[in-house]
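As you look at this complex, bear in mind that one protein chain is not there, while each of the others sits in place.
Here is chain A:
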Amino acid sequence: MLSRRLSEFVQALRGAGLRISPDEAAIAMQAVALVGYEPRQQFHDALSVSLLKDEQQRTAFEETFQRYFEGQGERRDASAGEGAEPVKGMPDALSAATEESGELAPGLEALLAASAEQLQQRMAEAAAAMDFTQMQVITQQGLYTRRLLMNMGMGAVDERILQLSEGGVTSEARADDLREWRGQVREQAASLVRRQFLLHGAARGRELREQTMRQVSFRDLREFREVKTLVRKMARRLASAHQRRLKIAKRGQLDARRTLGRSIRHDGVPATLVWRRRPPHKSRVMVICDVSSSVSEAARFLLQFLYALNDVLPRVRSFAFASRFDEISEDFQRYSPDVAVARVLDRLSGSGTDYGEMLEGFLGLCEGQLDRHTTVIILGDARNNYLPERAELLGQVRRRVKQIWWLNPESRNQWNSGDAVMASYLPHCRVARRCANLNDLERVVDGLLGSLRAE
């Protein structure tokens, strides 16, 4: 029983955003088996020591613990009840009156005769038999409430009300009383379901929302409030995946040539060993973002992502253009990514992109700094407003740098429609990908980090 409660608790914690592996859950069980359920503080500490691995999530943990182990018990506390008064049993006079009319179903009789405590007991039993962990969205609450009431045997009450309302005036009054009572019970059931939804549904809901956020196009992403957290989370995952591999091996292979060279002064005895070291990689990334209205949302996320990766990509220079072309690295060094993006959009956004002019501006600004460690990323839809595309300038860039990546927020079949001129730029790009949502973006950056490592 306790282990089931605990695994439900673990699931609720996951819903609150904590990452808990099955292994950790098992340790928590062992810990609880050691210290027991009482005293409560020790029980709490044992769970916190084995499940809470990040102090920043302390509040989430405490809240869930409160809801889970303090909220349920002999009586519901104020926060759990959420306004629903504990329902009284059916008033005596009424139950007596209903009995007069004779031949009640035995289940109904027991239900009506139940005291407040018994009623709650019944509801708790009915709830225990149900599986609330499948609840996913908030609108499912009605369904679950109805199911809970049915499990309690409230169906008999419905029938009884129907039966009474077909009778005379006196029985009509009785039916009203019954209806009111039924309403109270329903409210209580609804509050129980709401609490269960907070515990379990929220978990599913979060996963669902995250999946949606990853797949929805950048333009609609603004609707989601949690998107910033998600971007940070994705960036951190990528960073930790690539960080280790980007490190240089400190020792490993013997540098035989230099070891022998040094041994000469010791009469050929290799007194000091020299290990082969690989020089640290010097890859540099330059991003050029189209921030005209059609692409600016994608640019916002690409830039946020790249700067969140500061640990593994320390040398990012960024440029933006719409009607004008300018370097924006400084905005990102000085302000947090959100602010920086807003400032850049303010300063440069507009319509009428000219890719040819952008390339010219880029070459003018940093042709001298392009070298074989540089990766240039261009984010744009290549819609050039029928201006000269000047692809030869991109060729000039390519000859100086390691590689060019082109990210296009439109799907591949749109790349050459209308005023789009991807076809002329494509031959110069080592990689050209669609980048329309967070999933695409993650894949692109993953590939990018991989290619930088290969250097």
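Here are some notes:
The rule is short, and it goes like this: contacts are C-beta pairs under 8 Å (C-beta built on N, C-alpha and C of every residue); 3 or more make two chains touch, one makes a residue touch a chain; residues count from 1.
Operating definition for what follows: contacts and distances are computed from a predicted model.
UniProt lists the omitted chain of the complex under the protein name "ATPase AAA" (options: "TusE/DsrC/DsvC family sulfurtransferase", "Glycosyl transferase family 8", "ATPase AAA" or "Transglutaminase-like superfamily protein"). Touching the missing chain, out of A:Ser3, A:Gln30 or A:Ser351, is residue A:Gln30.
Listed residues A:Gly17, A:Gly153, A:Gly205 or A:Pro270: the one in touch with the omitted chain is A:Pro270.
Annotation: of A:Arg5, A:Lys53 or A:Arg209, A:Lys53 touches the absent chain (contact as defined above). Along chain A, the points of touch with the absent chain fall at residues 19, 21, 23-24, 27, 30-31, 34-35, 41-42, 45-46, 48-50, 52-55, 58, 236, 240, 243-244, 247, 250-251, 269-271, 273.
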